[in-house]
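A single protein chain has been omitted; all remaining protein chains appear in their positions.
And then chain A:
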């Protein structure tokens, strides 16, 4: 492999990995704000337990997201320096603003939240969590606006001498319709991740407690039951919103990146009305569209693209030809900028198998998650507890489904954009368009050995950290609420549970000096440090 391929693998691996943590941080953060707010408003110990249990999961996961996010920022400069030079006038400022306006908020106030239990007034402590989570959501907006600009570059003109984009309208970059659609889609997809986790873990504990014959009256039981109910409803509501925002994105994509969407459908020939493919198969190893055969639903694709059942949808073959005509049939013969690809023909069609199946995997896993949420809500209606091994362990397994869906969605949208890294904006006249090929984005001075070294080192470290994170989360989730929270002893027995309930209920409270003096520090220790 040459530098370009290794650098792409590195970007893909590190980004997909980073985006395993991020949606959980965003989704669980939003739910945590609700849980903590409910506790402050009601003083009900159930909400406190919910806040602290899910809060600890949130923190274990949060830090890995932060740590791996560093690589994301730096690798634009390290491995993609020509890209950084090209897009610098727009892209860099979005990253800098993300750091200034979002990351500071997020990390400063999260530190305050972790260490603030019992040290600062209850409401200020709650406000700290609000600020941190708002920081996460704002950071998502900036980074998605940056990504959306690559998919649909707006607010810029080409510089006469360098050909690079020069920013003319910052507001247009921030209100890019591609960014608004992708941001809303990402946020609700993050809520699906959090919802699935609450459902899976809650059902697991409810079943375990019921089989062990433990009381359905104590706080632990109510906490798990409430986790399932909240998680289930959040998942279902988020699924509806995911579908709506996804539809919005799909329609924009048909205008802005028709080749990506036609590749997602393996639609070879232009059709009117166009049919939606359910399942496709092709000649092994072939990326020729004409080798693909599929089972289809007539007219549905026209609806997805244009909201009616008859409009024409352009096929891959026609689009390929159009792109070749406008953007060139071969890469410019300039090895200093295009490396091995200089003078080679340009394949405007993304890898069909990837776009087609990642698109279906995304939708399918989202649907699985919604189905599990429906099952969870049904099986826990009016205080019922499911004991079905398949149902409960299936739900636990399905915690992974929205993670897979998120990863598949990003793989689809990023690989579907190839061979461009900055896709030409079709709303702009062709001679004023800006585009940049992935092949010319890579750092020219960096050697394959260097990128191999970093790819291997990062993959190994990431792999190791993933094992530890999953191990920590599993152990903590298994231990459950009581053992995982303020008691350093192993899983408590019945009477122990009851004893713990009292002091725990007001552990974070600001009042009651005498007994409190010792507790806040203990709490901090148990909670984070």
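The criterion applied here is as follows: a residue touches a chain if its C-beta (ideal position, glycine included) is under 8 Å from a C-beta of that chain, and two chains touch if they have at least 3 such contacts; residues count from 1.
Here, contacts and distances are computed from a predicted model.
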| item | value |
| --- | --- |
| Name of the absent chain as recorded in UniProt (options "Transglutaminase-like putative cysteine protease", "Cytochrome bd-I ubiquinol oxidase subunit 2 apoprotein", "Predicted Zn-dependent peptidase" or "sn-glycerol-3-phosphate transport system permease protein UgpE") | "Cytochrome bd-I ubiquinol oxidase subunit 2 apoprotein" |
| Absent-chain contact - pick from A:42, A:340, A:387 or A:447 | A:447 |
| Given A:63, A:134 or A:415, the one touching the chain that is not displayed | A:63 |
| Among A:85, A:229 or A:293, residue touching the chain not depicted | A:85 |
| Residues from chain A at the interface with the omitted partner, ascending | 59-60, 62-64, 66-71, 73-74, 76-79, 81-82, 84-85, 87-101, 103-105, 107-112, 114-116, 119-120, 131, 166-168, 170, 443-447, 449-451, 453-454, 457-458, 461, 465, 468-469, 472, 476, 488-490, 518, 521-522, 525, 528-529 |
